[in-house]
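Of the protein chains in this complex, one is absent; all others appear in place.
Up next, chain A:
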Amino acid sequence: MDIQDASRVVYICGKCGKDVQLEAKDIVRCQCGYRILYKKRKADPKNPPQYEAI
């Protein structure tokens, strides 16, 4: 699962912590069988994260 296709969105399994790649038609499920996935934060070169001055 380490080879990441840039077009597909990467998720993180809530149980085993491995990266999961899914397509729109895929079932929301990790290889370990867990069904809660977190979306992985991805670097966005257009909008780099920055601290707010508030």
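Before moving on, here are some points about what is shown:
In this text, a contact is a pair of C-beta atoms (placed from the backbone, for glycine too) under 8 Å apart; a residue touches a chain by one contact, two chains touch by 3 or more; residues count from 1.
Convention: contacts and distances are computed from a predicted model.
This figure omits one chain of the complex; the name its UniProt record holds, of "DNA-directed RNA polymerase", "WD repeat-containing 20-like isoform X2", "DNA replication complex GINS protein PSF3" or "Usick-Kaufman Bardet-Biedl syndromes chaperonin", is "DNA-directed RNA polymerase".
One chain of the complex is left out; on chain A, the residues touching it are 7-9, 11, 14, 22, 24-25, 27-29, 35-42, 44, 47, 49, 52, 54.
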